[in-house]
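Some notes on the structure that comes next.
Note that one protein chain of the assembly has been removed; the remaining protein chains are unaltered in position.
Order of writing sets the labels: A and B. Residues in every chain begin at 1.
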Amino acid sequence: MRRVFVTGIGITSSIGFNVKESYGSLCTLHSGIGAIKLLDTKLKDKLPAGEVPATDTQLKERLNIKDKKTYSRTSLLALLAAKEAIDSAKIVPSEEQSPIGLINSTSVGGMDKGEVFYKNYINGESHNSLKNALVYDCGNSTECVADYIGLTGFTSTISTACSSSANAILYATKLIKSGMHEQMVAGGADALALYTINGFNSLMILSDEHCKPYDKQRKGLNLGEGAAYLVLESEEALMKSGKKPLAEIAGYGNACDAYHQTASSAEGLGAGIAMRKALATAGLEAKDISYINVHGTGTLNNDLSEGNAIAELFGTSVPPFSSTKPYTGHTLAAAGAIEAVFSILSLQNQVIFPNLNFKEQMPELDMAPVTTLKQGERLNHILSNSFGFGGNNTSLLFSAC
Amino acid sequence: MANLFITRYSSIKHGIASANGKTIFNNNAHEASDFLKELYLFLKTDYPKFYKMDTQSQLGIMTAQLLFNESHLPGKYEEACIGVVLSNSAASEDTDSKYLTTLEEEDYFPSPSLFVYTLPNIVSGELCIRYKIKGENNFFISDCFDSTILCQNITYLMKYTITKACVAGWVNYKDGILDAFLFTIEQEAGNNKQLLNSEILNTLYSN
Partner (left out) sequence: MDNLILDLKKDIVEQLNLQNIKPEDIKEHEPLFIEGLGLDSIDALELILLLQKKYGIKINSAEEGKEVFYSVKTMADFIKANKK
């Protein structure tokens, strides 16, 4: 089958507005998690989060958007990251070339504006607020990105909770492999919203401290917001342009845990199947994996479940692994793509980013994450895990070029 | 690759629950959730978790029950070899608004049991939990029923992955209206002998 390569990456999160800033933060162990400053929530003094340090107005300024249209915060984050990705791939979409497709993803959508509309509606003040309702749906940020960048190929929106953007990358890869497209943009975005913070808080899985994935004393996750996109191209498109790719999407796997709406099975069955599928599609074995960017949310449930799945698959030879969520928080739908960008940065720079805040190994597992910036050993193949509510588990496998 | 076949289909729409084009149950119940509860009882379903689900997940679960009979799909293939490809336009809109009411200032009690259903793919999760399906699953948001995207995905899954059968379709609950259409895809024809293609799916969905 055709091979698919990454030629551009773009990212916006609490640790940077672009790839350069993000890489700098990763290397200097600078986390973006802290007190919530912009979102006006009752929980802001109780729960730290990875908030992008820019108001919507400031995001619009960065994008040079001067029109008076309403944009959801999710869309603004998406536009920043998608623009960087397409620019970094040195592609200028035009009518002369074949259309480029877009697979976007989100779980929050325009909920930040939907909440505003709802409050106004309840108070009988909706007549000036309808514009907020119009940007509410999941597909709105997809249309915004397609319009802003000029993408005229096949477009779709995936919404599978925390595995959304990993699934977007997976789906875009398949579209290229099947010959439907030569070039695709794939990724996702989610902004913080009152809706989400309160919802996760009601599930009692948020930590009031900075999260500590895979630590015995972990108490839960920190939410985050952000966006990331990859530009994917077929081998043929690459040969025509002569571009040097950043990485190859060598393997991918998706499976359902089929256990509970929001918790993972203790054995991590779905996670295990997804990782195995990723290896199988890449034609690789467990021993070929150089590093795993784990889902590692810092919840009691996920880390044990995922850890068990990794132990079952890798046996006594678990590769180095870390969660980068202590840097950015859990960015929900955007997590898969954000962590894909981090995995590609790892391959490009031959560095493993540490699992911040880790102190004490989990007694149930015979493994501990990498805790310092690590260079030296050759990184060839990286697995990146993203597991979503609904038991939707995805594992992507990136290979060095 | 060999052809793919639509081996069974079911739908819940306009007050009618049907399987393979045959009406199984109809009811003019005004409320969607009442209709689904009556269908649950009519089919002598024994799955108490149904009552805790939101309306969209109840819709998905009952449409799936109509779709599967004892000798069909789950159990016929290995768990990880059955794929699920679902879609809708509403995402989880109805439950989103119900959950939002629990965030109101005067009565601020965010509800966890509502929040867990504020994602469109929870209905896929519920289907997979009930029927023990562990294969690849995806959930797309489209303006309307999009047979092209479903065909593409299913064909890819069956051609290039370990997937040997698929459950796919549309599960949409919006503005009080139930609209669900599910179908199974296998490599062997079965009694219906309907080839998988967009036109046939559109016809089956619209009928």
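Methods note: contacts are C-beta pairs under 8 Å (C-beta built on N, C-alpha and C of every residue); 3 or more make two chains touch, one makes a residue touch a chain.
The model shown is predicted, which means the values in this text are computed figures rather than measured ones.
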Request  = Return the single residue from A:100, A:263, A:279 or A:292 that touches the missing chain.
outcome  = A:263
Request  = Have a look at A:29, A:43 or A:203 and name the one touching the chain we're not showing.
outcome  = A:203
Query = What residues on chain B make contact with the chain left out of this view?
reply = 37, 48, 51-52, 109, 111-113, 116
Ask   = For chain A, which residues reach the chain that was dropped from this view?
value = 202-204, 260-263
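We take it that only the chains that are shown with their structure count from here on.
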Interfacial residue positions of chain A with respect to chain B in the complex = 1, 42, 107, 109, 111, 114-115, 118, 122, 137-139, 156-161, 167, 171, 174-175, 177-178, 180, 194-195, 198-204, 253-262, 269-270, 273, 277, 280-281, 388-392
Query = For the complex, which residues does chain B have touching chain A?
reply = 79-80, 84, 91, 96-97, 99-100, 103-104, 108, 110-112, 115-122, 124-126, 128-129, 132-143, 149, 152-153, 156, 160-162
